[in-house]
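Written below as structure tokens is the structure these notes are about.
Omission of a single protein chain aside, the complex is shown with its protein chains in their original locations.
For reference, chains read A, B and C in written order, and residue numbers begin at 1 within each chain.
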Amino acid sequence: MARVGVFVCFCGANIADYVDVPQVVEEVKRIKEVKYAVEYKYMCSDPGQGMIRDAIVQHKLTSIVVAACSPRMHEKTFRKALSDAGMNPYLLEVANIREHSSWVHQKDKKAATDKAMDLCRMAVAKSIANEQLHEISVPVTKRALVIGGGIAGIQAALDIADARIPVVLVEKSPSIGGKMAQLDETFPTLDCSQCILTPKMVDVASHPYIELIPYAEVLELQGFVGNYKVKIKKKASYVNFKTCTGCGACWQKCPVKVPNEYNLGLDKRKAIYTPFPQAVPNKPVIDAEHCTMLTKGKCGICAKVCLPGAIDYQMQDEIIEREIGAVVVATGYDMWDPKPYEEYGVGRFKDIITSLEFERMVSANGPTNGVPVRPSDGKVPKNVVFIKCVGSRDEAKGIEYCSKICCMYTTKHTILLHHKVHDSHAYVFYMDIRAAGKGYEEFVKKAQVDTAATYLRGRVSKIYKKGDKLMVRGEDAQIGQVVEVEADLVVLATAVSAPKDNPELARLLGISYDKYGYMSEAHPKLRPVETAKAGIFLAGCTQAPKDIPETVSQASACAAKVCGLFAGDTMKKDPMVSTINNEYCSGCQNCVNVCPYGAIVTDEVPVGHGSKDLRTVAKINEGVCQGCGSCVAICRSMAINLAGFTDPQIINEIVSI
Amino acid sequence: MSVEIFVTDKAGLQKFYEAIMANHETYAPVETFGKFDFKRVARLTECDPESPVAKTRSIKPLFFPRTSRVMKYIATSAGTDVSETDEDPLAVKRVILGAKHCDARALQVLDKVYNWDYIDTDYQKRRENTVIISTRCDKADTHCFCTSLDYDVENLDAMDVLIVNGADGKIYIRAKTEKGAGLLNSEVTRHASPVTEESATPELKKQYDAFAASFRLRMDYAEVNAKLSKIFDTPEFENVSGNCVSCNTCAFVCPTCHCFKISDEKVKDAGVRYKSYDSCNNGYFTLMAGGHNPRPAKYRRWRQRAMHKFVYYKERFGENLCVGCGKCTISCPVNISIFEVVNQVAQ
Amino acid sequence: METEVKDQLVSIEKPELVAPPNWEPVIMGILCNWCSYAGSDLTGTSRIQYPPNIRIIRVPCSSRVDPWFLIKSLQTTADGVLVSGCHPGDCHYISGNYYARRRFLVTKKLLNFVGFHENRVQFSWVSAAEGPKFAKVVNKVTEDIKKLGPLHLYKKENFEKK
Partner (left out) sequence: MNYTKQIQEIAAKLFAEGKIDVFVGYRMNGFDDNQVPVLISGPQDISKLVFTDKSVFNLVNYLKTDHTRRKRVGLVVKGCDSRSLNLMLTESQVKRENLYVVGICCEGVVDDDGQRMQNCVECMVPDAVVYDELLGETLSGSQTLTGSKPYIVNVDIAALAEKPLTERAAYFEEVFESCIRCNACRHSCPLCYCAKCCIDQETATLYNGANTTSAAFHALMTWSLHLAGRCVDCRNCEKACPSHLPLHLLHKQNESVIFKNFQEHLAGVNPGDRGAFYKYSMQDPDDFIM
């Protein structure tokens, strides 16, 4: 026979002003199973919890109902109070009479009181069906997977590895480094991007705890927090990295020329190539799409010149598997394609370039050796127009959000232009200048003075060609007039967009993503680096546009989370998981089919007591189960129940009012 | 009791029925979804007392309802109050029209078990307060075998008023009990004229002979009873139950099956305890707490049903728990005929 | 007399049954823990007022909602049911609400087919941020069900004489 104790909270005036608490207590006392009911000013306070502890012992209570604020607020607090009194913490039920009654029915005390009574009755009825539950402990594989080798992935990998936890770093392209390796200088300090990044890249390659797998993709992730199994596809590079010395003879002799991705197609690379001179690992790969040996079977020069004989045209994609315990997703971002801006003549006029193209031009190791030139005639531009918010903050053509970094990098670009072409003049069309960040506003101010750039607040409406110049027409909103600027070169500050592969990756990892394709964090404020799936974390622009310092902070935060997860040999897990009653299970395996986590497998059990005949039933892997209850609702024979939300509990609630 | 026999014609009989409906709570076969159920009626047009025997449900539910409330209770911290249910008023006099002979006979069989070690007062009150008017069939249905069983169909006294269709559109109405005589005295006299037993008997006999001659199924049940009691372990039960789908329909439509289950429905602090039909063909019928089930296999349940009908009940009460109505065969989705099967097993 | 008859609230499915005076419907609200329950908490925290007829049950996910919860609610306490979950794509459990959405549609249509007014069971997507939307939804559902009158179909005995 259940003995329920009910504790009704005043919450100061929050509940007591709108609900007749003593009346609720009187009503609850009428329920047969309720052996003790009392009201108190603040149940969550120490004396309030003390009352619960004392009553449990004194009245031999078998379950507890606290009628107070939302269970999302204080369920944990009260569970602890039960634990302290030696009672199983899961025998607690919370009746939410504050958020669901007193605060939303402030004008009708009687109705609020009636509703509070009903909510208490429901909680009492549910608590009668509550069962003792015990936290589940799961063993942990102490190895982390980092997806993406940009600055976020590099930082996370290094931080985790420094804690002597093995890391598998998977990078899609032949070299790590990511977008940061393409940058010239970084705002607001103008230090050389390569100079601060490449040492870290080398650290990754040489770190004893990091296994670097470049030119590879994640194919499949199975398992659950602490116990994942990942399948990685290592794309065929046709170069044996073990024997290759990275001498470079092969790519120097290769006759096939291909647009160079690293320089955004501003120059050419070979069909066998290293993406850039400082690449890590500094070993070439063959571009199978363009190599004539692989496409037509003719050439083979690289193999001839390779002294160590590292070239292997027969190489196949390789699938490798690793057991890991946690995942850091750091897939970075894509530059938004400004094609929809037809009125700017994007695609038609060669002298309109994107910001990253400009970045490559002014970079010392870039295609033009650090001098910005007009793609049309190779002349050095004098008047350069920078247009901000191309794609960003534009619901009609682009994306709604602010890309966050464009204001700062455009400022940097005006400075770089000023440095490289002393007699140049920069015009900047902008909507706002957003320079929140340490040293950012100062940087912008100083740049405006130093470069004497002309800042025009307004949108550009049209760009047209006049002779070999580009005429940029826009509005200067501050004087309310249409202005036209004659430009040699136009640089579009294109938006940051989510990597196009993100949705596919999210699906295979089992995490969610937002409408733009960015990975979704578990909580926008309080859990910004975790995903809703335990053991998967987010670093850098894969979650939202970020600058380098923020990306690095988040990467380090991920590392801290991973280290925290791996602190013990086992992990504790909420016991609200599904359980299967073998007797009722008919083995139809529909649950196996709908489980989003692959937490259900099949098992063989004897048909009857002591029978040798076996039949198939479903089996829940407690470590994987997240407790959604999908399987419970689709199980026709009601063989599955979800601890904490069992059918009897919910039906008790339904019929109790 | 002096035997009272009246004779009338079709119109007179209808007026008699209408008079009963006007003055009594009357139940008669009403067509629902292609079969006839006994329901409360107020006008003759609503019902068909001459409903075909094959399509008519038994009158058992009027005495042993498919579900009834045993008690009600309210449980609060102040204690538990148990109260009688306000189950359908048992004291009201009822009349049933158009009952079939087999259905009426079934009540005689059921009386035995209801008056055995425990006397079911609800059942008794319903029996006492009900007058059953039964029309003798003119022709047997494909699955009827009442004449093969251990009771005298011709002189059956299970009904209170017997109606027989004579020759030339004459209809004989005969009281079989005091209750029936009372009803006839008050209702029939205006619509029928009394005749003597001597003049009516040849007509009744003639009608019965024609009826008895129309049976397709005939057998000697004394022999079957004797044989069945000795062959509990025959594997034949496994064979004959092969195509049974354990659907329970036979038990639910049977006029003599009387197994029930007890269930509680408790909501909030009030509960009701129900008594509802159950069937021994259900796999969990004999399932005990702890998981043991003495009749897990279908053939065992099947055997139980057959043996209970023709052996155990006979041993205990001297009668078969079967009235030969054929309802189970008609309702069976795979047409298993209890007649056929029992014969087959016994041979 | 005529106006009196007009003012009487009747059960839409059984017009011969008149609602008792001052009748108030009971609405069973089954909310998913991560979005709608959090959203309803936000409604409270923001002190947005809504009618007091709803009784809220917390479930982990809308996919936990077995159609028989709806049937059971309608057969016992409730005159109407509201089930609310995360917006498509936002499910805390990845795909739960997609499965739920299919079941809900079929259940709703089936209930309507056997004689329940379609507004007796309603569904909504309310995110954790949509406190005002939750209030709006409850307002609408309550209003709808008040118009339908008390539910009398297939009620369990203990709830017939409410």
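Assume a residue touches a chain if its C-beta (ideal position, glycine included) is under 8 Å from a C-beta of that chain, and two chains touch if they have at least 3 such contacts.
Keep in mind it's a predicted model, so treat the numbers as computed, not measured.
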Among the chains presented, those that the missing one touches: A, B, C
Omitted-chain contact residue, chosen from C:T107, C:S127 or C:T142: C:T107
Contact partner of the left-out chain, one of B:A28, B:V253 or B:C280: B:V253
In chain A, positions touching the absent partner: 583-590, 593-594, 613, 616, 634, 636-639, 647-648, 651, 655
Residues in chain B touching the chain absent from view: 32-35, 37, 66-67, 142-143, 216, 242-243, 245-249, 251-253, 261-267, 272, 274, 276-277, 279, 282, 284, 297-298, 331, 333-337, 340
Residue ranges of chain C at the interface with the undisplayed chain: 12-15, 67-68, 71-72, 75-76, 88-89, 95, 98-99, 101-117, 122-125, 137, 140, 153-157
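Convention: only the chains that are shown with their structure count from here on.
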Touch-based graph of the chains, sorted into line, ring, star, complete or other: complete
Comparison of A-C and A-B by number of C-beta pairs in contact, larger one: A-C
Computed distance of Cα centres, chain C from chain B, in Å: 45
Chain centre separation (chain A, chain C; CA means) in Å: 35
Of all residues in chain B, the ones touching two or more other chains: 267-268
Residues of chain C whose C-beta touches two or more other chains: 76
Chain B residues within the chain A interface of the complex: 75-78, 80, 267-269, 291
Contact set on chain C toward chain B in their complex: 76, 156-159
Contact footprint of chain B on chain A as seen in their complex: 29-32, 34, 121, 583, 609, 655-657
